[in-house]
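We show some of the complex, not the whole, and keep each chain where it was.
Chain lettering (A and B) follows the sequence in which the chains are written, and residue indices restart at 1 in each chain.
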Amino acid sequence: MDLHFSAEDQQFREMARDWLRDNIPAGRRPHHGEEMRTFDTAWQKTQFDAGWAGISWPTEYGGLGLDLTRQLIWYEEYARAGAPDNHLCFVGLNHAGPTIVSHGDEHQKRKYLKPVLSGESIWCQGFSEPNSGSDLASLSTRAEIDGDELVITGSKIWTSHGHLSDMQELLVRTDPDAPKHKGISWVIFDMKVAGLELRPINIMTAPNLPHFVQCFYDEARIPLANVVGGLNNGWKIAMSTLGFERGTAQIKDQIRYAHLVEEMITRAKKRFGSENLHTDEIGSRLAQLRADMAAARAMTYMTVSRAKAGNPGAESSLMRAMVGQVQQKVRRLALDIIGPEALENPDEDDWVYFYLRTFSTTIAAGTSQIQRNIIGERVLGLPK
Amino acid sequence: MNLLPDSQQQQILDTLSGLLREKAPIDRFREHGEVGNEDDRLWPILGDLGFLGLGISDSFGGVGLSAAEEVLVYREFGNQLLSVGVFGLTLGARIAALGGDDTMCRQILSGSLIIGVASSLHTPVQMSETACAGAFHLFEASKADLILLMNEQGAALITADQFVERKSVKPMDAILTLERSQLPASRPALWIDASDDALHTRAILLASAYATGIAATTQSMAVEYAKIREQFGKPIGSFQAVKHLCAEMAIRSEAAQSQCLFSALVVAEDRDDKDFQAISSKITSVDAALQNAASNIQIHGAFGFTAEANAHHFLKRAHVMDQLWGDLRHQRARLLSLPTPAT
């Protein structure tokens, strides 16, 4: 057991800290539309150009090839600096990219990975369907092989920012006769091909601006070479993709919430007076959250420690669930601290936006029920 | 002792419920713009049928019934998310009647006066017969002639133009217009002291009735969806996690509804424990509304989070009900300070 980072790690940390301090974009990140895309891609490009993108990605595809500890350090410094999250790059950096790194062929890697890191290529997800939500494996979007092409027909839904994306990680049924988990393929879909139509879906945080899209594929054609990891092998690939999300990506959230809780404490002390807060019901909940966040961070360190020992394990789902729980508590507490102002949703203050937004985050990351099934079955070995 | 509506009350309910389903379906919000609503078109209709003056004596143009009937109709208002402007009318009419202003009362009951609702932004607020002052949120005040303002000291109607520094703000609940404003010390057009009528208690009661409507409607929405939405080859309502979530919603909803009806009768009789019961009702019903609205979104999955699902409207309105006349934190503190009821 050891709390110390190596001298090299420490040096990396200081470089990251210095660079972030000098380079994080000024101004508030727009929540919507092309402005948001411009902001996110520019910020990603800045990181890439300065050599900070893809900490743990292989060097031959534009990454830095560093270990999980460095990734952790980067996230810690990123959060400490108050650097904005570039959500639009999330799927590329945390789902599609790592999947191609693990399962793609050399051509796919060369072609698709670097544009993710450089911010040139925005990816979205095409997994859920109107009738396949938590039961993902029941998906029915078909892809028929026609020569060296796949011809795709069907519909995907809940594709965040699909209208702002270039590429899509898409799950399609390539063998309708196989058992449901065995006839699915994971494909790289170009959002510019003919035969794709998008229906915007507005969300409760901003009822007049699209967030999701529904995708309609009408005999849309992509090269057969865009299948990643082998035909009909997509279920396994997709599960590993979700695994990526369930792993390191959570670290960033954990750190972000820890900062948020400290902000909430500051705000609560200002509103109620710190001398009144000790045994106050809001004070007590804040203190509990502070302890929770300390523990979530320690869980992150535990996850990184296990990964370094070559034993990442299903336990990382515990950290993920903890962060989810904390998010629920933060959600409820944030508005209580704000008081009457909670009824306003001003563009220049993120608190109410954040409150409403967490409703989707919980759903998007797989419901807490599904998460608890996974913990019960994979971590604890309880029967299905 | 009977908490169920009698046949006359049931008839009022049935009439109103039919009317609102026709004139004010939840889907009406889809056809509206970014902020606001057109519910003021309903006021003359509701007034005409007596729904705005149920608790007003017939000598002032009301129906001469009690808080019990008011609570029943406010639950329906909550079901359909009627504009909170309706609180201004019901409570404003009561102020006018108690203040002896027959003309104003009849104008309100006919739906021809618009009354906005003020909600305190910060304490302290000054409230007396001679001067009211403070910082306020104003709901549905853009076309209002008068503003309703009340707290534990008393209730006032104030002419709208006495509010200054009025500034529209982007509301969380975009169906309602919301302004920030200051009220410099102003003499109210009408003032009813708390020692003369427990108007503030009644306001809390009506907000809680509205919240029970939110709790009940979101529960039904969730249960209906859980019955038809299938995953893994069966309705999601057959999974224990979803089933138990629905059961929790039903428990909260039944608790809120029962306490609301009980406290309505206590308020109608002006019993000593009316504050105790009405505050308990607001705590129970706002908690139920907030939690059921959130669970409803969750049970609907990603669809629940969209603007086209109506689920989010109920959540946002539940927050408005929480703030009106004191939020959960405030109500809990008040409730704890009250003595144990004798009965």
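As a convention for this text, a contact is a pair of C-beta atoms (placed from the backbone, for glycine too) under 8 Å apart; a residue touches a chain by one contact, two chains touch by 3 or more.
All of these numbers come straight from a predicted model, not from anything done at the bench.
Each chain type appears once in the displayed model; counted over the entire complex in the file, the copy numbers are A x2, B x2.
Please note the rule applied: only the chains that are shown with their structure count from here on.
Taking each chain's centre as the average of its CA atoms, chain A and chain B sit 39 Å apart. Put simply, chain B touches chain A in their complex at residues 34, 119-122, 137, 169-174, 178, 180, 230-233, 239, 241-242, 294, 297-298, 301-302, 304-308, 311-312, 315-316, 319-320, 323, 327-329, 332. Chain A makes touch with chain B in their complex at residues 128, 131-135, 138, 157-158, 201-204, 206-208, 212, 281-282, 335-336, 339-347, 352, 356, 359-360, 362-364, 367, 369, 372.
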